[in-house]
Every structure is written in C-alpha cells, then in structure tokens.
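What you see is the complex with one protein chain gone and the rest in place.
A, B and C label the chains in the order they appear, each numbered from 1.
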Amino acid sequence: MRIAVIRFPGTNCETETIEAVRRAGGAAQLIDYRETSLGGCDGVILPGGFSYGDYLRSGAIARFAPVMQPIKALADTGGIVIGICNGFQVLCEAHLLPGALLHNAAQRFSSRPVDIRIERADLAVTREFAEGECIRIPQAHGEGRYVADAETVAALEADRHVVLRYVSVPGSDMPHNPNGSVADIAGICNPAGNVIGFMPHPERLADPVLGSDAGHRFFTSLVQAGAVEMTG
Amino acid sequence: MSHETRPTALPGEPPVTEELVRDHKLTDSEYTAIRSLLGDRTPTLTELGIFSALWSEHCSYKHTKPVLRRFPTTGPQVLQGPGENAGVLSLPDGWAVAFKIESHNHPTAVEPYQGAATGVGGILRDVFTMGARPVALLNSLRFGPLDDPRNRYLFAGAVRGVGDYGNCMGVPTLGGEVQFAPCYAGNPLVNAMAVGVLRADDLITARAHGVGNLLINVGASTGRDGIHGASFASEDLSAESEARRPQVQVGDPFTEKLLLEASLELIESGIIVAIQDMGAAGLTSSSAEMAARGGVGVELDTSLVPTREAGMTPYEIMLSESQERMLVVAEPHQVEAIQAICRKWEQDATVVGRVTDDGLFRIVHHGQLVASIPGQPLVDGCPVYHPDAAEGPEAVARRAATPGAPDVDPEEALRRLLDAPSIASKRWVFEQYDGTVRGRSVATPGGDAGIVRVDDTDFGIAMTVDCNARHVLLDPFEGGKGVVAEAARNIACTGARPLGITDCLNFGNPERPEVFFQFVEACRGISEACEAFGTPVTGGNVSLYNQSPTGAIDPTPTVGMIGLLDDVRHAVPSTFRQVGDAILLIGTTRGHLGGSAYWAEVLDAVVGPPPPIDLPRERAVQEILIAAAAKGWLGSAHDLSDGGLAVALTECCIGGPWATVTFGADIDLARHADAVSDHGWLFGEDAGRVLLSCSPEHVSALQALAAMHGESAHYLGLVGEPEGDVVVRRDDRRWSWPSRDLRRIHLDAIPRRMSVPVLAGES
Amino acid sequence: MMFRVHVRVTPRPGLLDPQGTAVEHALHALGFAGVGGVRVGRAVDFALEAADEAAANADATRMCERLLANPVTETFTVAVES
Partner (left out) sequence: MMFRVHVRVTPRPGLLDPQGTAVEHALHALGFAGVGGVRVGRAVDFALEAADEAAANADATRMCERLLANPVTETFTVAVES
C-alpha cells in the first residue's frame, strides 16, 4: 500500500507522519491539497496541524479542498483513510465520520501525554495491538472535545465504532480526559472500519531514540494492513 | 521612478514644527544632527517619521552600543555573530543552529494576547530569515502577583498568545521561565526565543547589493498596525502613552506558516540575493538596514506597496508594523521565479523598489520624491549617549540588610516555597504549548533544559532561558555572572555542552544613573561568565524604559543558551528514576541565604548579597556533568537554584509534569558543611551545585571524576520508595514530607490562583 | 444592490457549552447576579451584493448551511439590512 499524506495550507505534522510510515517499512508520499487525484496512492493519512489556521472551525475550510474529492471516492470504495488530530476534525466536517470536535472543555490548548485504551484491535492502525491494551502517547490540540447527539453516541458504542478511549491510570494527577469528550472518546471509525479518526499523535512518539516508540505500532499495523490487502 | 533630488511635502501634510519633532521623541540635538545630515534643510514628515523610528532606542541602541561592544562574540563555533537577524553556531556534520531572543514587553502591556503572539511571530521570522527552519521556541515571562485580576488577565492572555502562535506554526515550545514580582505589575515582560537548524552552507545574510537589483515585498499587505511601535517601545508607559497607543498589531500565524515555507524555498532555490523580515519600524528598518549593510542606496515606491486600507500615506506605509511581511532583494530576471514560488504558498510578491548606487535612502510616492536621506548615517549616525552610571544608595542598603522576620520552621517553609508561583510547577503554562510537534522533542518542558534532535542525526540541541532578576537587583555584576552560570548548569545537567548565548536585556530608564549602573554591571558580569565558559554572545535584544508609574522593573537580563548533546540517547533527566539510587551533591555548600527565594518568598525580604559566582568552579561542574552523562553514569541531574537544596530535592522526588509516581528520599546532612545553619543548608542558594542520582556502583567513579576536576561529590543518601516520604536528617534533627503532598502543592499553586475569572475589560 | 449581513451562529440547544458556562460564572463572580443561560457562539458580518433583499437572505442562508455553521452542533440566524 502507498500512503498519501495530505498537506493543506497550515498542515504542520506531515514530515513526522511520512517518517513514521517509512520507519514502519511503508511507502508514503506528500500530496498537495490542490491535487484532484491521489497520485496512485491507495491509502490516505490526513495529518495534524492547523489547516487554514483552524479559522472558523478546525477542518471547516479544508473540507472543501479539491483533494477531498478523490479521498471521499477512496473512502466510499473501502480504501483506508486515517485522520490524525486536525485530520480527524476534517473527516468530521466532511461527514466521513459522525459528530464534531469542539473547543476543549477547559477552553485551553492541551499539550501532554494521554493514556488511551485500544478498543478495537482489528483495524488498519490497531491490528498490531491487543484489544484493551493501554498506551501513553502525546496529544496536542485546542479543539478535541468530541460531541455527537445521544443516538449517534449510543450507536458508536453499540456497533463498537469507538477505536481509542481516554483512560485514567493510577498515580496520574491530570484529568484522564483532556478535553471533555463524550464517553472519553479519543478516536472512532465509520461502520465499514476503513475511515478512522483520532486526536492523539502516535507519529510523534514512533522512534526509540525519543525514549519511547509507543506510537510505532500504529504504523506497522497500517503497513501490515496494506500487505494483507494486497495478498488477500 | 523619480529624478528630483529635493523631497517635497505631500498636499495636506502637516508642516514639521518643533512640537511635531518632540512628538516623534527626537531631542533637539538629534534634530540638529538630522538637519545637518540633510544639508541643513527641514525634513519632510515622512523623513521625520523614518528618523524617529531608526533613531529610537529600539533600533539605534544609542544608549547601549558602547556597552554591548564589550561582549565576547567570537569562537571557533561562531558562524554568525551579532548584527544579523539571528546568531548562528556550527554543529557536527555540516549542520548549524540559528537562534535569537527578543522582547515584546510594551505591546503585551497594551494587549497581552496579540502582544505576546506577535512577539513569537517576530522572533520566528528572525530565525527563518537566516535560512534556518525553526525547530523550537522558548519564552521568558514576568508578571505582577496573581492575586491581582489585572495581572491574571495579562498572564493568561500572554500565555495563550505565545501558545496559539507557536502551536499554529508547528514549532514545539521546549523551555522557558515564569516569575512573578510586584515590579512587573505595570510592566510585564514577554521575551520569546526561537531556535532553528540549517545546513551551514545554506546560511544567508541580509545584505542588499547589486545596483539595479529589485526590492520585493513578500507576504501580508500593509495596514496601519503598530505605527510608531518602535518609538512606542522606547518611552515610559504612562496614561498619556496609553492614549497615543498605536493600532494594535494582530498576528496571523496561518499566514506566517506559509511565509515561512515560501521564504525557505526562496532561499534554498538560490534565486534571491538577500532577505530580511519586517519587524520594528517595518519597511523602514528592513530596507534601510539591508542597504546600509550592503553599502548601497535604495529607492522605494510606497505607492506600489500592497495596502490593507485605502489612502495610506508614505509615512504610514514606511512605519507600519503589520506582521508577516518580508523584504527580498533579487536580480530583475528572477522576479517571475520568485513570484511563482510565492504563489505556490499563496503569498503576494510585489516589486516595491530597487538598489541604487548613490547611497541614498529615497522614497517615492506616485512619482513624487517624499524622502531622500544619506543611507549610512541614517542607520548608524544617531548620536550615541554615555549616560551616568551610579549605584543608588537604597541598592547598597538592600544588599547590606537582613530579614526582619524570624526563621520559619523548615517543614512549613518548604511548603510555602513550593506554593510560591515563581517556584511552583509551570505545568499550567507549558501544557498550553505544543511540545511534541515535529516528532523530534527529546526533552520537553519540565526538566532543566529542552532538547530537540537535529533531523535524523544522533545529536541534539539543548536549550534554556534563565534570569534570576532578584540576584541581579541585589548585585548586578555577580547576578549577571549568575544568570549565565545557571543557564550553563541547566544545559550541562542534561549532558550537553554549552555553545553560546543570546541575551534579552530588560531594564528601566537608562537616563537614570542607578538603572544604567545595573545595565553596565550586569553586562560586565555576563561578559566575564561567557569568556570563562567559552560561550560567546551571538546576538540579542535590548528593552529599556521598562518603567511604569510605580517605578522601574528589577533588572532582568534574560539569557538564552544553546548546547550540544552528542548523543540524544544519553540525555539525562532531571528527576529521580530508581528506588535505591544514590543521591550525590556536587559543589560546595556555604549556606548562602542572601537574595534567596526563602528570604524573598517566605520572609518577604528581598535583601542581602546574592551568592558569589566562582566561574572556574562552575566550569568544572559543567565538565563533570558532561563527562558523567557520556559515560552513562547518571540516573538524573538537577541544578540547585531558587529554593536551594530543599526545592531541588523535592523536584527530583515528585517527578516530571506528567509523572505517575513520586519517590521518597532519605538524606543525611551530618558530616557535611557542619558550620552551616539548618536553613542555610536547606534553602541557601550557593551557586555551582547540582543534585545527582546514580546507581550505587557508580558512586565511587563519580566521586573520583569530581575530584579530578577539583570538586567534591558528597554522598547524601538514597532514593526512597514510590509514594514515600522525603526525609532530611541532620544530627538530632529530622524533617519529613510525604512526596505526594509536595507534588500536589507544587502543581496546584498556579492553577488554583488562575481558577478565578480573568477580566478582558478595564485595561 | 449592496446589503450588510449579520449572521449569528450559536450552539444547538441541549448541547453542552462550557465556554458559556465559564462566562456565566465569571459574570456572577463580577456581581451580575441576574444573568442566566449564557451561550457563546460566533458573529459573522459581511457586505453582500445581491439583486434584492430576498436574494441576499437566500445567499446568506446558503453560506451558513455550507460553511459558516456546522449543522451537527450549531444553529444560525441571518439578518440582512440595506
């Protein structure tokens, strides 16, 4: 699988995201938001950053960029589309995922590690984890409070579309939920499981040189998923 | 363009009267100098504005030049010293680091959010103007006490502004400091530092040359923002200056991110001659300084500059401080290539002038010549002043004084120290700053210094900003040395070697002898320390007139230091990691309480001489840390600063900002420095001391290493159980605190105070 | 014809509005006891060239539906003046 990493004006996590994919043995390519095709890539990551400065609402303007057309098409045909942080916000604004991400409940930007539980270990970015496994990776956002109406949330839970959840670990004196997301939701997927969005940043902690590579397996999973797809 | 030689006033433009001259903060003698420079004619309004900007303290350094010249600025590692937008030091494998610190104090006093945000935007431009990609930010903040709602408002707004700008730019903030003291209530300080990396051979400087080359305005269009910002930054804050407040500069980090990418691509493509950001005094200083550096003239046509508002005059266009703008010099045949790159990043690129051979700084507006000034003297012809410097009697008295209040029981005293916002954890602050974007952060805020890995190499850049203004106030010379010494200690604690500094000299009104004495002496102290450590000054920024109706601020010469860590895998954390590790103290304890945080925060007395700084011994301590880290002997290393041993031991035990365990500790001070008082031992701030932890088998090796450098590593005790007590014994005395309680106090001090609402209005 | 358009975008009723709650607490703390049910949203003002007021209204409404408001979380009102 070849991963298209999308750059909108204001995207700022594209470099480390591409590096993380390559470190996991995958192929990644930077794609400009003005493109109308994915240049032969069969997977997409919408990386973090501040597309269009997060003006109006994060992801609200990026949603209309030309590149979103081929991305929607890929998603509709079951192709893998991942949104990290700002990418997650774009996917919600584009209605490829339900709900919305609003300003953190504390009304402050929150940059710190979060403890998250892997709720689904059968998806493109989680297959290298065990279900229920907890890891600590960085998170940094001002608009990460996931909200959706009661029915939507109930459906997400019932259909197990919650992929990552904030959990509290003993001894931590930070609120385990950094932004007030409903049901401690940190990441979700669409019914088919091929469109996945989450707020934390595994790509920022995917290299042992930094003291931990807790995020590395998101990308080995992704590369695995690609391999399986090709053989199977 | 224009062929007239004598500039004329525009229709409807006010005549230049003595009053108007005074309005522009130019003295009679300066005005006389200007007239003779112009061949004894009266300047036009535009010319007057240009002079007032470039001859302001902020741009001309007219009070400080002679003092700054004494800084050591050379060394084998220096690729670019003072005089450019940022200093540059060489790193291994052909890499280099560009870094600079700058103040945005007055704008922050007026509008904290935008003032702080545009401060960060400005310092980032200084760094990428050199061809460096910004990889880290730091910030040094000073505010009045948090019990006052106005101070909470300024603090909260500035922190949000610093965060929002850097976060949107995708540059991690890896360090800083925050202090609170009454003297900053009317005059908060916001100093922002940016660090960038580049390939040494991509280094580009801001020198215009090549007669006939074009000047190109890149980036945002020009509005009436911050007109007179430069002279505004050079006067005391008063009710009257509030009234004459310039249009607030609004930052647009989104545009700056695109401008950053466009600028770096322009530089890498090699199609431009020079590039310079438009900071204070915008187009005026950028064009005049580029011309002067290159020894050429320039002619600008202000009617070509893209403006945000209709009907802007050349005066306004030349003095506007609209953000996110760059000035590029290029050969005419490159203009289209330049515009193509700018279009890719959605930035305007407009030709606004050309390089000339007559050495004149000429401004044309719709064909009319409105300014014609000899370029060189315009930039460095401002009269230089040598103010009187004399220590004030109250300063002498302060240094000689001792606290009136009796000592406070050590267990209670430590709790109060940890609850003092200046000493407490700054987690509430740096949690609002993205610390991990770019995926190269080896050490985020919370330790002694931040560390960022250079691209995919093994080495990293360590960085810190420090200033103990209380020590500088009590003894500017020793305090000045101390600022550099603490910064170097912070760098060395991570295992990195100090390479060089940038400084931000925040002082009061230099025309007051007691203030200028502080300035001269602090600079002398900084110079001596930099000489001793081999860490040259590569640039910096002077902010004077930090003077509110309530008086001058404490002298605050903030130092930003850069260090090199050969292998980021050997980075040493600042907190204990392992039960049973040995705790060692490097350095000599004399129980020096003068100028200490204990006296200031607990006994409410900012008095006494600050600790003397022994530079050779500081250097020795640095060498010990660097060697021990390289050998992998250190579990942790943390320098002793505010609050002395008790606070440092606490910080080592309670863990970093996100830790889930605290450690107990059991140390015994008996048989060490017996003559020292209990409070001196616990809270004294003798310099050159570091608290280490290491696995027991390395103790003797560490002690031998220390001895080899003429220092001693005193064995104090052991790291205790998780969630255990912090115990300090001395002969028949025993003090103890539950480590979890100490952590709670340290972490809650600021959030508790900030949970009270902050006001937007009533500024 | 040129019109001035004033758009208000507010959080859907029932949706939690922490900013509104924080502002309400702050107002109470400042002694404004009579305040309740504070909701904080967005105000968007602009000039709009349109054939007539009805057309301006229709355009502005489309803008809200497509960009200015997020139907999942927000409601909007449009006011047009000439």
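FYI, a residue touches a chain if its C-beta (ideal position, glycine included) is under 8 Å from a C-beta of that chain, and two chains touch if they have at least 3 such contacts.
What you see is a predicted model, and the numbers here were worked out from it, not measured in a lab.
**Student:** Using the definition of touch stated at the top, determine which of B:E177, B:D225 or B:E601 touches the missing chain.
**Tutor:** Within the whole complex, the residue contacting the unshown chain is B:D225.
**Student:** For subunit B, which residues lie in contact with the unshown chain of the complex?
**Tutor:** Residues of subunit B in contact with the hidden chain: 110-111, 114, 220, 223-225, 245, 247-248, 250, 252, 254-255, 308-309, 322-323, 757, 759-763.
**Student:** May I ask you to list the residues on subunit C that touch the chain which is not drawn?
**Tutor:** 6, 8-10, 20, 23-24, 26-27, 30, 32-50, 59, 62-63, 66-68
**Student:** On subunit A, what residues meet the omitted chain?
**Tutor:** 52-53, 55-56, 61, 64
Quick note on the criterion: only the chains that are shown with their structure count from here on.
**Student:** Would you kindly tell me how far, in whole Å, the mean C-alpha position of subunit C lies from that of subunit B?
**Tutor:** Using C-alpha averages as centres, the distance is 41 Å.
**Student:** Considering subunit C alone, which of its residues make contact with at least two other chains?
**Tutor:** Expected reply: 22.
**Student:** Quick one: which residues in subunit A touch 2 or more of the other chains?
**Tutor:** none
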